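Structure below; questions to follow.
The complex appears here without one of its protein chains, the remainder shown in place.
Order of writing sets the labels: A and B. Residues in every chain begin at 1.
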Amino acid sequence: MAEIAAEASAPRPLQDAVIGPRRPPLLAVGPVAWAKTNLFSSWLSTAVTLALGYLIIRWAMGFIDWAFVNAIWSVPVTNGQAQTQACRALNGTGACWAVVTEKHRFMLFGTYPYEEHWRPALCVLLFIGLYIVSAMRRFWRKELALIWIGTLALIGLLMWGGVFGLSYVPQERWGGLVITLILSTFGIALAFPLSILVALGRRSRLPAIKTLCILYVELIRGVPLISLLFMASVMFPLFLPEGINIDKLLRAQVAIILFAAAYLAEVVRGGLQALPRGQYEAADALGLGFWQKTGFIILPQALRLVIPPLVNTFIGMFKDTSLVLIIGIFDLLTAGKTAIVEPAWQGFGIEIYVTIGLIYFIFCFAMSRYSQGLEAELNQHRVR
Amino acid sequence: MSATMEPAAHVSSAVRTDAPPAILLDKVNKWYGALHVLRDINLSVAQGERVVVCGPSGSGKSTMIRCINRLEQHQEGRIIVDNIELSDDLRSLDAIRREVGMVFQSFNLFPHLTILENCTLAPIWVRRMPKKEAEALAMDYLTRVKIPEQANKYPGQLSGGQQQRVAIARALCMKPKIMLFDEPTSALDPEMIKEVLDTMVMLADTGMTMICVTHEMGFARQVADRVVFMDRGEIVESGVPEQLFNDPKTERLKTFLSQILRGH
Partner (left out) sequence: MSDTAADPRLLRAPPKKGIRLSWADEKLRGIVWQVLVVGVVVSILWWLVSNTSHNLEVRRIATGWGFLSREAGLPIGEHVIDYNPTNTYARALLVGVLNTLKVAVIGILLATVFGTLIGIARLSKNWLLSRIAATYIEVIRDLPLLLQLLFWYAILQGLPAPRQSLNPVTGVFLSNRGLKLPWIQWQDAHSFALLGLVAGIVATIFYARAARAKQMADGQPRKVWPLALGLILGLPLLIWAGLGAPFAGDIPALRGFNFQGGLTITPEYFALLLGLVMYTAAFIAEIVRAGIQSVARGQWEAAEALGLQRGRIMRLIVLPQALRVIIPPMTSQYLNLTKNSSLAVAIGYQDIVSISNTTLNQTGQAIEGIAIIMAVYLSISLSISLFMNWYNARIALVER
């Protein structure tokens, strides 16, 4: 019936010209009308708009005063000691960005040898490049796994060094933003294959395997990440044979992988469940074995379905790696917190946290926007 | 489609021209932003009169009947329903909505309530009827629309045609003086259209004032006292069904009718 009616309105009859178009009353269009419907539609709405507008303007002016007008961007350094009297004299009326100016290298790279800072910097760029490549649909193929392996290997090489004339830098000296990126990216990359196995296991018809997978997922998801990190830091050494010692960073990385895998497994399981039964039956009808069926038919489709929630899990992991602060690993947040331990800089936490917040925000905001866009796009495809 | 296409067989003539009109639209205008969707609509519906509204998609049919029970607000002109003028006064609005029942294209049954609860909700909360009485009334109407045995099921368990009949019963349980129908059959499969149309014909028999947006020409011929043809926000032509269908005066109606018939 729709197309009939559409055709019916196609020919333009003469009567229209006689009546002619009329303008709506009271300026129903244009910015004024927009403001009237969206900001001042009733006395209550008007009151809310005015009150919020007032608060925002006041707050914004206060913030601009604090962050820019009254702010101090650098302080003199004598004998290696920062002279922060000027900052203290502000008494909170202005930001002391000098602490960031002074400590930004430390926040970004921790105690990595100063003249080698280009190496972690390059790694940060490599990570960002890796994210961008992974975000592009064009690269959603099996080769993407190779790109990941290659890039991560390159990053490991750059960070450790010891070959190609690069000096060796032990893990204890790594720190800052690059640690945050390493923990979250390696965490997801290594948790991913594990999570696929666990998700398949949870849907398996074999009771023992199913029970194991359920136990694993529910136990991990029932406890906070901190308890796993504690476990990694104090209990892990007890688990290994005497004499074998694993670096703390690596232990935390293992905890994060185990944690991420449980959450990812649930996401993957969602995708496996969302796949219509027909797909499984079709694969069976083709006579494919379990691994062929899973690898060629089921997984490629199921994973595509869950890319937006995968990105969201990644954002969560990215934020959660900050918890390693509690077991004393030198990530971005720990570096920031350590920077203000020095007596001269004590009390300038807010400036540091605002800066670190900005870095986290840029990464997470970009990823969440991407995931929202992707979701909308994928939904559109499904509707059609 | 499946509705009978025989020539006029008017059920009754309950139209009372002596009483004040049940619905009066006087130079009604409405805009969506800059789009002028209702242009100087004048329409008077007498008590007991049955009016069918037709016209191409987007011509403003839904908007017009939704203005009558103020699901949409008009911006110019006057609408008087059952001697009450529509205004911003909430009391007049409540009074009108009590007297006007509406049936939607997409049924809009409440999925979390049983069929019976769907029907008794408004009598209990709006008409302040005791629950027993409301249930008896609801069963009465459910029997009339021929689905009393479904009373304790949930809407999701019924077919489209059954759901639409429940929606009609639900509206009738408020004992409205006027019923509005917005394309009640266009979301249904052909075999279900007939059962809903039959229910509506039966309702017309009782002398209910009805405005019905539909493209079911057979139904229009059978029950309508008057057919109104809308296009681009205005009423282009109106009259008794035979005259309008057999002898259209305007080019627009001719085109519309030829397309409707071609569609069948």
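By definition in this document, contacts are C-beta pairs under 8 Å (C-beta built on N, C-alpha and C of every residue); 3 or more make two chains touch, one makes a residue touch a chain.
Keep in mind that what you see is a predicted model, and the values were worked out from it rather than measured.
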| item | value |
| --- | --- |
| Residue among B:Lys30, B:His74 or B:Arg170 touching the omitted chain | B:Arg170 |
| Given A:Ser45, A:Ser134 or A:Gln279, the one touching the chain that is not displayed | A:Ser45 |
| Of A:Phe230, A:Tyr280 or A:Tyr370, the one touching the omitted chain in the full complex | A:Phe230 |
| Touching the absent chain when the full complex is considered, from A:Gly92, A:Pro113 or A:Gly162 | A:Gly92 |
| Given B:Leu71, B:Ile84, B:Met139 or B:Met202, the one touching the chain that is not displayed | B:Leu71 |
| Positions on chain B where the hidden chain makes contact | 69, 71, 94, 97-98, 100-102, 104, 106, 108-112, 121-122, 124-133, 154, 167, 170-171, 174 |
| Hidden partner interface residues of chain A, rising order | 37-39, 41, 45, 48-49, 52-53, 56, 92, 205-209, 212, 219, 222-227, 230-231, 234-235, 237-242, 315, 319-320, 322-323, 325-326, 333, 337, 347, 349-350, 353-354, 356-357, 360-361, 364-365, 368 |
